[in-house]
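Step one of this worksheet: look at the structure below.
Heads up, one of the protein chains got dropped from this complex, but the rest are sitting where they should.
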């Protein structure tokens, strides 16, 4: 049943990340023989796709592999008989992200593309498109796996699980692998000896158990993390590195993920973002600049490897995580990876048909979540809140129900008031009007 | 099985509320023949108990009923063969309440005796005492019902359900009956025609369905409440009367309770309380003054009815709710009341052994909760958060685990930061040291 | 919202039971003013409908009430603006019942119209028709309640709940009211003082608590039922009256319903039915004879009351239960009745969207089930098995999947072997071919 070679389609192929993905496939060619890599984008992205596509072709040529890199503006043609489809598109491109960040900040609310108001609107723009892609896949490559890295990855996965009967979707995020790395560093062991039990949803996970060589070291890591120095916290890029109080971590008896900073260090994160807002350096703006430089670099005809500078782009380990996942499915490796999948009871008091982010055994039949029981009492409230927020956002994304959007935002602790919820939503609806036909009914 | 007459014991009998309770029993004597009413208090409360007890005796005498009012400082003697035990004590009395309110406010955190830091410490002081009372009841009156109005009523009920095998406890709150009254007013119908479906926990309930004469009028009330004027909101005393945005209520499709103001109008509530903090008029301070005046009034030998001024005390309808509940159990009326009971699946995605506040059919075998299914998605997050907060607080109250207290407070949206959680908890631990032996280990 | 008068439609109006229903409406006219009673039947039933309809009209005339009895062969015309629709039709009429009973018995398997192979085929014949009626109701009287007494009432209700979005269906059975009567007799108290907590599904319920005047007398009734004499068991017509062993009842700590005889006294029930099979006196054959006599009686023009002989027909208390239910909904009485409704968590470890038979508070908004928690461990296995059987049968009834029918029957303990499951199903499929188009694809 294992095919000799595979065809991979990357929707949003013109992304600046693509060289990392290509490097990943080249490195793994022995175990994951990619026959064709289709980079698909929309007409508006032609310039970027041609630049990054040409670089990809030079990289493959240099590696001297029988892998074809094909550029396409015809999604349906590309999808035909695909084995894996990765989705990394950004509806409205970086300017939309800048709005997602700046509009909330202009009202003193955290603006951010995966949580809160910004994440909500990224979901509103993305979900209708992803549901269309699923429809195409069901026709053209019904046995392919969709590996989605488009944020908000959890909500995108939830939308597919609840509003289609397509089952072969996996959401992917680099937060868990970064947590493994950070925890390994704190413990002073190699990353590959560390595995986690996770409970939570995308960008909102807690490590509820930590293993080294399979043995639990939870009490040790809790005590170490209770006393961690600022530079050793798990904070990723964009987060201030602030340690929690020892009592909080001990009482929690779980390790929060970087994105929890927004919720537990709201004031500090907000202060920093307001500073960036004033200076015109919110994340979307910084990234726009980085992208410009990257594409300038990519266009050098002599460049035939992934440039170092890409690593500054953020999203560290994302492409690695994606390549590892595809490789494990293809080879039925049975290793543990941390992905967004249908819960199926793995977290027994979250809905069975919702997306959760947990440790899964990766097989040729896809990720099989390890049972974790009920949400630990100390984290139950927050995780439930985020899952309910996600479900409301997904429903609003599909139905275009503005009332539900207001209610959802009110239920998110990042939203300081009902009044602001209404104001910010109206401004974002206006700013993104072109991408939100469902709200214009 | 129905006894001819009943013996009622009121722990914390020296409370200024007692005349209301006495009036309630007098009014209902025909259907609820109280043979003996024991008012129990501790030595420190002797002066208040004697004053209020004498008034109670004059009231009964005036009513010309064969009801004996007995004052006692010996709880065990009083409990013997009781049929109903009501608990309304306040450990640390009003000065402790003032600390619960002022200490958080001094750090810019909402201070309040049932939610957040204040409610947490009221739970810490109360739960060990209530567990002792339960032990006495199991020995001395194992078939009696305990009707608890001591706040935080939900956590007190939870503590008994989880840490004892006593089953006959009912928590009682005046919020639901006030919601019924407010909703009836908005609908323009008599209160007794209105019933509710509730989902939630004490001080954190939502009306998820509203019935007039048994028929659902949910769409009507949602639309009316979406457009309610400030003076018609369900806000009770201590709450600013602020209407929600129409979208929020429509998206929610449920009616929040007054205490949700703390969470959805945090800034406005905090501003008002900070004002009171500056002026020395936080609720505990106001109530201390009211109490002083009430007891002066009570001590007039000619007074033999409940004085009108008591109605200003707050806690409107509390005693009425208690008397109605006792009367319905005694007579097996089968009417609907809203109380805190063991969930038993009534809200199917909250723990079955937790306390919930829902509509119950009141029978001689106690309240039987009506099944409501899963928490409505729009309210699930917040209710789960509050229930998890309660469970952590109860565990900390029993074990004296300060770490868990810090974690619990961090998980409550009223707490602005981990740092403040630690500071406020330390100051409250110090202030209430005398009542918190469990934290001194 | 309460209407001044109501319109009731009875599908299968030509049934011999109709005079009982009519008598029920006449007796309750003061509290349930029936303006129009439509008796609907199919052309093949014209003779019976005219006979029983004329009797009904004479009964109403004698009672001198402004109630119109209208005969109709046009279901859609009849349903228009109905307030309550009762369904009591029998697809294939009594000859089909005789097949349901005789074919299984001819292979040594219990044949019976609500459980096992017979009940399965009655479901197969009835469910497609009932789903059509629901479609008509959704168009013509979307606010009407459907009260279904057609057996197997549990599976019919399940089918509507799972395969339509119609919510206003209530299944009705006379087993619970007969259990109340039997238990009251054993306890020596009046029926109206007894209420039950039930867990189970139609024809497969256990009383898990018993109350007199609202107080639990469970230990008493368990001990009495553990030692009951043969004549005092709860066995209804068609069941041998056999007492269980004292140990079984004590260990169970629940009271089984009459239909459990089939499962716990399989041999004795089978022996008796085999005897009837030989003599041509299986229930369907007896009832055919009774019906013939009843209709002869009904056709006497001077008869203007329900004849005594109808009480021999079986189905005691059925019409009373139906009239009580309608009256309680109409008047929002809030009393407890035992009906088949959407579980909604009332039995927390059965599917929330399945039909269960439990104690409900009857309101104008329909029956509200009282929460009972998880199935008691001692009965969990059997009730789960029956619910799974029902769900498989309903799915097979809708899809015409013979394989699933075979699996379902194998899973029912009344089926002695896989081989017989196949044989009996094939013979029944052949016998009822005319009524089972879904299996002919």
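Some observations on this one:
Letters A, B and C name the chains as they come in the text, with residue numbers starting at 1 for each one.
Keep in mind that, in the parts below, a contact is a pair of C-beta atoms (placed from the backbone, for glycine too) under 8 Å apart; a residue touches a chain by one contact, two chains touch by 3 or more.
From a predicted model like this one, the values you see are computed outputs, not experimental measurements.
Considering the complete complex, the chain that is not shown touches A, C.
Touch with the chain that is not drawn comes from one residue among C:25, C:277 or C:382, which is C:382. Listed residues A:213, A:275 or A:430: the one in touch with the omitted chain is A:213. For the chain left out of this panel, the touching residue among A:35, A:185, A:224 or A:361 is A:361.
For chain A, the residues touching the absent chain in the complete assembly are 1-2, 209, 211-216, 332, 334-336, 343-348, 352, 361, 363-365, 368-374. Within the entire complex, the positions of chain C that touch the omitted partner chain are 244-248, 250-252, 264-267, 349, 377-378, 380-382, 384-389, 391-392, 401-408, 410-411, 413, 416-419, 421-422.
In this text, only the chains that are shown with their structure count from here on.
Because contacts link the chains only in sequence, without closing, their graph is best described as a line.
Put simply, the C-alpha centre of chain A and that of chain B have 44 angstrom between them. Chain C has its Cα centroid 54 Å from the Cα centroid of chain A.
Residues of chain C in contact with at least two other chains: none.
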